[in-house]
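Just below is one structure, and these are the notes that go with it.
A single protein chain has been removed from this complex, and every other one stays in its place.
In order of appearance the chains are A and B, and numbering begins at 1 in each one.
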Amino acid sequence: MAHTKKSEISSHTPGTNRGEEMRQSKGPEPGREHGGRTARDSTSIGPKSKGPIDPRMPNMPPA
Amino acid sequence: MATLTEPLSGTERKSRNLVEMNWDPITRIVGSLGIFTKIDFDNREVAECYSTSSIFRGYSIFMQGKDPRDAPFITSRICGICGDNHATCAVYAANMAFGCKTPELGEWIINLGEAAEYMFDHNLYQDNLVGVDFCEQMVKQTNPAVLAKAENTPAPNADKHGYKTIAGIMRALNPFSGEYYREALQMSRLTREMFCLMEGRHVHPSTLYPGGVGTVPTIQVFTDYLVRLMKYVEYLKKAVPLHDDLFNFFYEALPGYERVGQRRVLLGCWGSFNDPAVCDYRYENMADWGRAMYVTPSVVVDGKVVTNSLVDINLGMRILLGSSYYNDWESTGETFVKTDPLGNPLDKRHPWNQTTTPKPQKRDFKGKYTWVMSPRWFDKNTAEHLALDTGGGPIARLWATALNNLVDIGYIQATGRSVKINLPKTALLPEVQFEWNIPKWSNAIERDRARTYFQAYAAAAAFYFLEKAMNAVREGRTRTWADFKVPEEAMGCGFHEAVRGVLSHHVVIRDRKIANYHPYPPTPWNASPRDVYGTPGPYEDAIQNTPIFEENGPENFKGIDIMRAVRSFDPCLPCGVHMYLGGGKVLRTEHSSMLGAHS
Partner (left out) sequence: MATQSLQPRAVPKPAVSDVHIIWITAGLSCDGDSVSVTNAEQPSIEDVVMGAIPGLPKVHLHNPVLAVEVGDEFMKYFYQAERGELDPFVLVVEGSIPNERIKSEGYWAAQGTDPNTGQPITTCEWIDRLAPKAWGVIAAGTCATYGGIHAMAGNPTGCMGLVDYLGKSWRSAAGLPVVNVPGCPVQPDNMMEAVLYLLYQAAGLSPMIPLDEQLRPTWLFGKTVHEGCDRAGYYEQGDFAHEYGSPKCLVKIGCWGPVANCNVTKRGWMRGIGGCPNVGGICIACTMPGFPDKFMPFMDQPPGATLSSLIVVSYGSLIRSLRSITNAAGNKEPKWRHRGSRLTTGYQPTSY
């Protein structure tokens, strides 16, 4: 393929999500709305009771 | 086959008996390399050297038309031991092209992963590959008198590494049976665990993306890394003195050994480890964030820093041909970009404008003999195209960082003439400081010595990165990746240090696809052949004029001094260079310097 030839190979299937634009198009994930991570980032099963109980404690959900 | 010639009147040297000796393939490197030499056994030196490459894959060709987001995944596959260095550099180039910036914690994670890569790769290469050139088994075959001396030479740092004599160290380096050989192999796995914690898998990472990383940052992942780092640091406290003892012994036992693999100090270092507080991936600010890196970039000529600006470094890059299997593009190829983002004009021979057109053909040492091109750095002060080398990576990094006197993170301090490396207390051993001093020569022994010191440098840097990362987690600054939109048209470049030295990626994007992509790893610089101006590449001129200390004659010749010289550069040749040990054909020719004689 000559270097100046316009490429015919598709680099994207129209209609599918581009992974890097997911956050822009679908918004942040629950649990990641404000930059950091809350318990909801790691679990959807009763997340409210899985977070820290004291405001002095940082949010440290699991991987 | 012999050729007899009459010496020219006025020639300075007598006619020389030159024996053709070739080593193909060179083993205990990565990739395929061949070296073709002519040895003057009477004067015990290498008269001529050609390095050749026997594999071509075509990344710059098949990446055209592909999605630029795939570049880190694809370019990682350029190299099977340091692929992650490519993936990282591709991320840097993509960030610039896409206009995004890896968030702080993502940058610390990349730094930790790359530090682990240096710790792993230098360890494996030094003690499982290079080490065999210094092991008892090898020295017995090449220099029995040296081995005998080593048996009676006490190791100055025996109290630190446990080997009473130098011969004890050499025995421990014997492949498979040597205790230190096996320990090094195990340490190379421990360090790869550290790597996997940050970058997912080795060698081709899974968690690196344009915009940052997908690693989930938890105290757990950093603690897992830290615990392993402590074990490695404990091992380094014996590794550094062990190698100092071994290398100093060679100078002592074989006076003149400093000439093995020696060449003029012409070093390139493109910098490593971004500081997220300074690095915004904008070309306009690249000189500043380059200087803020935790390994300082520079071109170093004859012991002086010519520049530490990544913009200047970028503008000086030239890709020359001369001995390589390609058609030239200077007059026929497209100019992809006329200027850099600051408006500086770009040469047709700059990687942004290179067009790669392979022309496979027969190998001819008087003409074209290799797949490797000839990257050079154009010094605008002297109008020379400099054949920079990286010395295998560590020596250039330490030399540049020392001279620039910018890095100071407590664990590492540059002083202007040295680098101090402070390792903390480990379970059994107290705090230790290692100081790497700028050596007198750019030669095989100093390149090898620097490698073990750089393992300590990377470990020390990792402590700093861990502190920063864990703080970020505790303070809730946990984003590791920034989203972006791929632009229609863009250009970007990334500068990084692969394990073996300078690494750059240049990308031009058109129509949201890759229009041009040219990666320049360290080995094309080091293994480059004679260019169109006749300047030989670094391997070629470091090996030429290398004296022979091996005690064998042509019949049993192993070329161990040549092997040590070649391997000191840590050749990584997934694009290969060829060293040739031929059948000992004798040529009698008049003395002629081969430097610059052929194009």
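Please note the rule applied: contacts are C-beta pairs under 8 Å (C-beta built on N, C-alpha and C of every residue); 3 or more make two chains touch, one makes a residue touch a chain.
Note that the structure is a prediction, hence the values are computed from the model and not measured.
Novice: For the chain that is not shown, enumerate the shown chains it touches in the whole assembly.
Specialist: For the complete complex, the undisplayed chain touches A, B.
Novice: For the chain left off this view, which of B:168, B:212 or B:241 is in contact with it?
Specialist: B:212
Novice: Of the residues B:188, B:274, B:528 or B:568, which one touches the chain left out of the display?
Specialist: Residue touching the chain left out of view: B:188.
Novice: Pick out the residues on subunit A that sit against the missing chain.
Specialist: Output for subunit A: 1, 9, 11-13, 15-20, 22-23, 26-29, 32, 41-42, 44-46, 49, 61-63.
Novice: Need a quick check: the contact residues on subunit B for the chain that isn't drawn.
Specialist: Subunit B touches the chain not shown through residues 22-32, 54-58, 61-62, 64-67, 69-70, 73-74, 77-81, 83, 106, 124, 128-129, 132, 137-138, 175-176, 182, 185, 188-189, 192-193, 196-197, 200-209, 211-217, 224, 325, 358-363, 478-481, 483, 558-559, 563, 574, 578-583.
Throughout what follows, only the chains that are shown with their structure count from here on.
Novice: What whole-number Å value describes the gap between the mean CA coordinates of subunit A and subunit B?
Specialist: Centre-to-centre distance between subunit A and subunit B: 36 Å.
Novice: Which residues, counting only subunit B, touch subunit A once they are in their complex?
Specialist: My answer: residues 61, 64-67, 69, 209-211, 216, 218-221, 333-334, 355, 473-479, 483-486, 511-513, 515-516.
Novice: State the interface residues of subunit A toward subunit B in the complex, per the touch definition above.
Specialist: 1, 3-4, 6-9, 11-12, 18, 20-24, 35-37, 58-63
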